[in-house]
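Note that this complex is displayed minus one protein chain, with the remaining chains in position.
== chain A ==
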Amino acid sequence: MDKSITLPPNEIFRNLENAKRFAIDIGGSLTKLAYYSTVQHKVAKVRSFDHTAKDDPLYEISMQEEILARLHFIKFENAYIETCLDFIKDHLVNTDTKVIKATGGGAHKFKDLIEKKLKLRVDKEDEMTCLIKGCNFVLRNIPHEAFVYVKHADSEFRFQNTHPDIFPYLLINIGSGVSIIKVESEDTFERVGGSSIGGGTFWGLGALLTKTKRFDELLQLASKGQHTSVDMLVKDIYGGSYVSLGLTGDLIASSFGKSATADKEFSKEDMAKSLLHMISNDIGQLACLYARLHNLTRVYFGGFFIRGHPVTMHTITYSINFFTKGEVQALFLRHEGYLGTIGAFLKGAEEDNPNQYSWGENYAGSSGLMSTSPDLNPMQRARSGTFDMLEMDRLERQLVNLPLLQDPSSYIPDTVDLSEDALAREYWLYCFEEALDGVVKRAVASQPDLPEAAERAEKFRHKYLHKLQTLRHQPFAYGSLTVRSLLDTREHCLNEFNFPDPYSKIKQRENDMALKYFQKAVKSLEELSWEQRQFALVRGLLAGNVFDWGAKAVSDVLESDPEFGFEQAKRQLEGMKALGPPHKCALFFVDNSGIDIILGVFPFVRELLCRGTEVVLASNSSPALNDVTNNELQILTERIAAMDPVIQSAVKEDRLTLVQSGSSSPCLDLSRLDKVLAGVVRERHTDLVIIEGMGRAIHTNYYALLSCESLKMAVIKNSWLADRLGGKLFSVVFKYEVKDVKTG
C-alpha cells in the first residue's frame, strides 16, 4: 500500500486529500499537527413540489453532497514525525499550500526535515502568541473546555460552564520554566511574570536525585513516595501545629529540610514526591500572588508539567486551594496540549477569518480527554504509538446566547450530569447500547437505494459502540457526560458514515398524514368554549409530543401497535394548567415532525396568533432523530397557510416567523443558538419562551432560568426517567415559570 504500516489511515490524518493551511507545534516529546480540510458528506434536503397531485408526497427528499469545513488536530510522539510526514506527503494531493506555520521549542530542530519532506516553507510563529490564540479559541468554541480537578471525588473532572465573556484570565504555562500571562482580549495579553522553577526543574533535579531519566517515570515515582521523610514539617519543628498562626503540623516548613544529613539514605520515590510538592506549591503560590495583584479569579494552567497528568493537576489544585483559601480555583483545559498548534494554525488562517465563525467539537472524530494517558488507559497500546485527535467542524451559523437567559454565566443546559451520577450513567449507557440495533436498522432502511448502506451502518455501529465503551470508562472524555452528549455523539457518528437523516422518510410520511387532519382538528377546537379550548390545546400539544420515534418506549409501541393513535395518547395524559394572559411575542422551540408539530404545535400557535401574540418558531438547522428541521417546517408552514387563513395572514404579515435554532441536536443548549434567532428575539421583545419535548425541556433546560415567562412541557416517554422524577410513564411535565418565581 504505502508507508502507513504503523499508521491506521482510516483513523488518523483523515481528509488529507483536500488539506490546506498546515501548522505544527513541536514540543519536547510530542508533536501536534493541524490542518484545515473540507469534508464532503451527504445531507438530506427537502424540496417542495411545484404542483402537487392529491396522492403525491408532501415534498421531495434528496441526498446531496455538501462541503463542510473541518479542522484536524493530531498529537503524536516526536519519534513518529518522520513516518507522519511521509504519510502526509503521500496523501496530500490537490493542495496549493506553500507554507507550514510552526511553533514550539522543537520547531527549529525539525525545520529541515519538514521542508525536505513536505516541500513546504516553515514559517515560525511566536510560541506565547500561539498559545493565547489557541486558548481563546477553545474557550470560546468548546463548551466544557475548562475543568476543576478533584482527586478523590466520584468524578475527578468538574467541567465549568463557558462564561459568555472569556476575558480577562490568567494563563500559567508550566513548561521547563513558568510563564504567567494575563489575557484581556483577543489581541491584548501581557507576560506579567514567571518563574524559573518549573517542569524543567522537576525533571532536571529529579533526574539528578533519582537517576531516573523520563519525566513520566519521575511522576510515577513521585506518586508512590512519602514526602514526610524528606521534608521538614511544621510538626518536626514545633512538635505539633503552630496554633497562633493556624499552621497545621503537616504543613511543609522546609522542603528537603530533613535531607541535610550525611547519615541517612532517602528513597527515590520519597525524594521525587518531595520535589513535586516543592515545585507545585511554589508555582501555586506565585500564581496566587499574580492573581491577587491583577484581581483575577479565572486562572488556567497548562504546559507539559500539567498535560494529562492527574498527579500534577492534583498538587497544583491543592496548592492553589491552600494559598487562596478557596478564592481562586485552578482550572485546566481539555485541549491544553493543542493550544500552540491551534494558535499557529489560526495565525496562518487569518485571511479566512476563522474567528468569525462558530466551531463545534466533532465527537465522532475526537479522541477525548486522556485518551493516551497510561494512568487511565492501562489496557490501551503503549503510550508511544497512540495518537490523540481533535476535530472541529465549522458551523454554518454563528452561535450566541439566548438573550433571555437570566444569568448566562450560570446557565447549565443539562439537567443531569451523568459523570457525577453513576447510577444514571449506567442506565443511559445501557439504554443507548440497547437502542443501537434499532438505530442501525433505521439507518439502513433510510437508504434503500444504496447497497453499501448496510456495511456503512455496521461501521457506524462499531464506532458508536466504541464511543459508549470509552465513555463508560472515561465519562469525562468530552466534558460532562449527559444524555445530550450521548445523543449528539450518535448524530455525529451517523453523519460520519453518511447517514445524515435516517428518519427523513418517516418524517415525510407522518407530516403528510398529520396534514390531512389539520383542518378537522382546527375545526373541532373552534367549536369548543374558550376555556375548554385552552385545555384542549395544551392537551393536544402534549399528546402530539408523545409521538416520538426517538424514545424507545414509544417507538416499540408505534412499531408493534398501529392502533396506538392520537386519541389513545390523549387519554394517557394527566394533569395540566391553563395559559395566562396574552404576550407580545412567543418564542417556541419545537420538537418532532408529524402529529406533534402539525396537530399539536400549530393549533396552539394559531391560538396565540389569534390572541395577538407574535410567534417565532425555532427549529433545528439540520436533522436529528425525527425532529422537524427548519427546511421541513418551511414547507409545512406553506401547506398549512394554504389551508388556514389565520396562519396565512400571520405569515404574510410577519407575525409568524420561522428561524433556525443553529442546532442539530435533539436537545437544546440555550447558550449556543443562531445569532439571527437572538436578533429576532431582541427585536420582537419576546416575552414568552415555550420549550417542548423531552430532549429540550427535560434532559436539558429543566432548571434553566429565563428573564421572561416560560413554559416547559413534555411527556415523559422513558419509564426509568419517569421513576426518577417520581412519576409514571407518559406522565406530563408542564412547567410554567415567571421570572424568579417558579410555579407549575
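Basically, a contact is a pair of C-beta atoms (placed from the backbone, for glycine too) under 8 Å apart; a residue touches a chain by one contact, two chains touch by 3 or more; residues count from 1.
In the analysis below, contacts and distances are computed from a predicted model.
Candidate names were "U6 snRNA-associated Sm-like protein LSm6", "ATP synthase subunit gamma", "Pantothenate kinase 1a" or "AP complex subunit sigma", and the UniProt protein name of the unshown chain is "Pantothenate kinase 1a". In the complete complex, the residue from A:Lys109, A:Arg191 or A:Lys224 that touches the missing chain is A:Arg191.
The missing chain, though absent from the display, is touched by one residue of A:Ser48, A:Ser259, A:Gln534 or A:Gln648; that residue is A:Ser259. Contact with the chain not shown here comes from a single listed residue; of A:Glu145, A:Asp231, A:Glu336 or A:Glu496, that residue is A:Asp231.
On the side of chain A, the interface with the absent chain consists of residues 105, 126, 128-129, 175-177, 191, 193, 195-201, 203-205, 207-209, 213, 230-232, 234, 236-240, 242, 244-245, 252-262, 266, 271, 278, 281-282, 285-286, 289-290, 292-293, 323, using the contact rule stated above.
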